[in-house]
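For chain A:
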Amino acid sequence: MTRKIIDEIGFGRTLTRLAHEILERNKGAGNIAIIGIRTRGEYLAKRIADIIFSIEKKEIKIGLLDITLYRDDLKEIQYQPLLKGTEIDFDLNKKDIILIDDVLFTGRTVRAALDELTDLGRPASIQLAVLIDRGHRELPIRADFVGKNLPTSLDEEVKVLMKEIDPEDSVVLKSLKEGGN
Partner candidate 1 sequence: MALQNRHLLGLEGVSKEEIKLILDTATTFREVLERPIKKVPTLQGKTIVNLFFESSTRTRISFELAERRLSADVVNFSADMSSLKKGETLKDTARNIEAMKIDMVVMRHASPGAALFLSRVIDSVIINAGDGGHEHPTQALLDLYSIQEKHKRIDGLKICIVGDISHSRVALSNIYGLKTMGAEVAVCGPATLIPSEIEKHGIGIFNKIDDAIAWADVLNVLRIQLERQDRSYFPSLREYRKYFAVTKERIERAEKQITIMHPGPINRDVELSADVADGKHSIILQQVLNGVAVRMAVLYLLGTRS
Partner candidate 2 sequence: MKYLFKNTIIIDPANLIEEPVDVLIVDGRIEKIRQSLSASKNDQEIDLRGNIIAPGFIDMHVHLREPGFEYKETIESGSMAAAAGGFTTVCCMPNTNPVIDDDSMVRWIIEKGKSVNQGIVDIYPIATITKSRQGKELSPMMELADAGAVAFSDDGSSVDNAEVLRRAMEYSAMINKPIIQHAEEPNLAKGGVMNEGFVSTSLGMPPIPSISETVVLARDLLIANYTKGKYHAAHISTRISVELIRDAKKRGTSASCEVTPHHFTLTDEAVRSFDTNTKMNPPLRAYDDLISLKEGLRDGIIDVIATDHAPHSFDEKQVEYLFAPFGIVGLETAIGLAITELVQTGYLSLNQLVEKLSVNPRKILNLPQVTIREGEKANLTILNPELRWIVEIEKFKSRSVNTPFNGRKLIGRAIGIFNNGQLLLND
């Protein structure tokens, strides 16, 4: 069973709100850089950077993080993930880093991302922005900016679709349990 949680219009609105919150908290775009966690964090980072540009008329740096090498579950996953590589071509030191991912779930991905960022430099701060927070945290991690809080059960799956690689912009909730009746 699949249920659409956010449609295309809602998707755009949510990103715009996130962009505004980020600017408000950081008092403008002056010292921030955005780093998206591959795969969908990459597109979210670019969209939010575009929105910030339309508001502030200021280009901000974007980096991409491939956290595969920092995952703690490499042995358990069935398919070996393809390394896409981390691409950050600016200095992290003293920057306010906005780390972006699509869904915040157990917190393990964010843990890996924080470890990798720490190895890459020493930012002034790291703030976490996510499109969906679906709960069920396994580590003491919380997001600074949340597009939507979505209470879920563990047998559900949250899928973020983005036009860059999917047919549309949306967020859907899939029940992995056999549909009733």
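The set was built so that all candidates are chains of the complex that A comes from, given by their letters.
We take it that contacts are C-beta pairs under 8 Å (C-beta built on N, C-alpha and C of every residue); 3 or more make two chains touch, one makes a residue touch a chain; residues count from 1.
Here the structure is a predicted model, which is why all the values come from computation and not from measurement.
Any copy counted, the candidate of 1 or 2 that touches chain A in this complex is 1. Contact residues of chain A toward candidate 1 in the complex are 66, 68-71, 74-80, 82-87, 115-116, 119-121.
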